[in-house]
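Just dropping this structure here.
Omission of a single protein chain aside, the complex is shown with its protein chains in their original locations.
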Amino acid sequence: MRKLVIPGDLVATNPRVAGYGTYVEGGKVYAKILGLLDKTDTSVRIIPLKGKYIPSVGDIVIGIVREVTGNGWVVDIHSPYQAFLPLPEYPENKSRNLKVNEILDIGDAVIARVLNIDPKMKVTLTMKDKVCKPVRVGRIVAINPARIPRVIGKKGSMIRLLKAELGIQIIVGQNGLIWLNGDRRKVSIAEEAIYIIEAEAHTEGLTDRITVFIKSKKGELENERGETQANS
Amino acid sequence: MSEDILLDIKRDYVLSRLRDGERIDGRRFDEYRPIEIHTNVISKAEGSALVKIGNTQVVVGIKLQPGEPFADTPDRGVLITNAELVPLASPTFEPGPPDENSVELARVVDRGIRESEAIDLTKLCIEEGSKVWIVFIDIHALDDDGNLMDASALAAIAALLTTTVPAERFGVGEDFPLPVRDLPISVTSLIVNDHILIDPSRDEVSVGQYFMTITTDQDDNIVAMQKSGSYLLSEEKFYELIDVSIARAREIRQLLKDV
Partner (left out) sequence: MNEEKPKLIVDGKRLDGRSFDELRPIKIEAGILKRADGSCYIEMGKNKIVAAVYGPREVHPKHLQDPSKAVIRYRYNMAPFSVEERKRPGPDRRSIEISKVSKEALEPVIMKELFPRSGIDIFVEVLQADAGTRTACLNAASVALIDAGVAMRGIVTAVAVAKVDGQLVLDPMKEEDNYGEADVPFAFLIRSGKIESITLLQMDGRMTAEELKKALELAKKGAMEIYAVQRDAIMRKYRSEEEVE
């Protein structure tokens, strides 16, 4: 059972175990955010329940192009911090002989990776990575970024479940945005499932409930299809 | 800026569901979200109401004080309606004096009350020519999840219905209930791609600000109309809007009977 903590709660007396969501003062470790206390022998961290997405190097994010400049694109990643994708970070073999705005234009969505963050929080993205690409089809769903780990699940278990049961493509951005692609009705079921995960993130038996939910929705789809075929 | 990304995502989704003839929250095109009306929420005010339409929340407070009448109506009380779209209610509201949206909202709500003659202003005269009741209708937005207009108008009339004129405090007689003799109800729609979406939620508004508000009185007369937004309205849609607005207003008016 993970205890709920609020800022200022004392969570440890050994500064060496201070992990995410904590701070050290006067040799003691305190919580600095609202969250669930996760204590192991070697670390004490807080699992956040709320909060804006603050980029971290290596994160996969989904963003939308806001501005096209001579040397790249300004990308909105649903964060207090805007990101920049420099032209050289776009895969060369896909951009030869094209003008900047022909590669990506305002309003285009992209899956990208956070390459670098400078001390002033200027965020640089790259798309030179297997999973990165522009997003022109499918649907993007936005949830509370703090719930993203739950959508992925322990060792990816939840996202594997969604993919297996629905047969759609899913790419999860650390910034709270999730890209879904595939059969329209299945994508809708996935979206509903994601909202349930967001609402019930830390409750017991969630994985089982999601499985049941998806199976029952798929069942409804089959019945609909059966009826349509019978009527045609 | 990070508000924009959500709008972009929602816009595509709203439009794609519309192509299937559906709204994203599963409502019928002419269906309101759940409506809650709570009156007397601010006991220090002479009248008040909190209205929720879905997640949208507005509180209206009514304050009265004696003042001078307008020169051309020496025997009538004065109505003053103001709306504060405070920054608390939405990431897009800025602090400062009322902008064009605040002003429009207040004036449309005011028009509905005034033109329906919901309040008999001649009953608000204290001394003809020198002293009448000034009725302040102050709209305070708390949470903008779309359609602040209808929530404000409904809160205004609900607050007025439960207002007591504070004559005793000002030494001009006995307190009496504010005489309300009509129930103007505004119905706002979003017009998108040939569809009329009644009571648009904020997510639906991501496709664009293309609104029509029609306010009717209890006899189904139209007492106020406002086309709000840069779009072209066809005559056909206009007639459709009138019909659906009258029908919805009748239902909402029923909610006020319990107030």
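Before moving on, here are some points about what is shown:
Going in written order, the chains are labelled A and B, and every chain counts its residues from 1.
Methods note: a residue touches a chain if its C-beta (ideal position, glycine included) is under 8 Å from a C-beta of that chain, and two chains touch if they have at least 3 such contacts.
Everything numeric here is computed off the predicted structure, so don't read it as measured data.
Considering the full assembly, A:Arg2 is the residue among A:Arg2, A:Arg16, A:Arg160 or A:Arg225 that touches the omitted chain. Here the missing chain is touched by one residue of B:Leu15, B:Ile126 or B:Leu142, and it is B:Leu142.
Considering the full assembly, B:Asn55 is the residue among B:Asn55, B:Asn221 or B:Gln254 that touches the omitted chain. Interface with the hidden chain, as seen from subunit B, comprises residues 1-2, 41-45, 48, 55, 57, 59, 61-63, 65, 82, 84, 86-91, 95, 97-98, 136, 138, 140, 142-145, 202.
Interface residues of subunit A facing the missing partner chain: 1-4, 6-10, 23, 25, 30, 32-34, 36, 48-52, 54, 80-82, 119-121, 146, 200-204.
Operating definition for what follows: only the chains that are shown with their structure count from here on.
The touching residues of subunit B, counted against subunit A in their complex, run 1-2, 4-6, 8-9, 12-13, 16. Interface of subunit A with subunit B (complex): residues 52, 63-64, 66, 76-80, 82, 107, 109, 139-142, 177.
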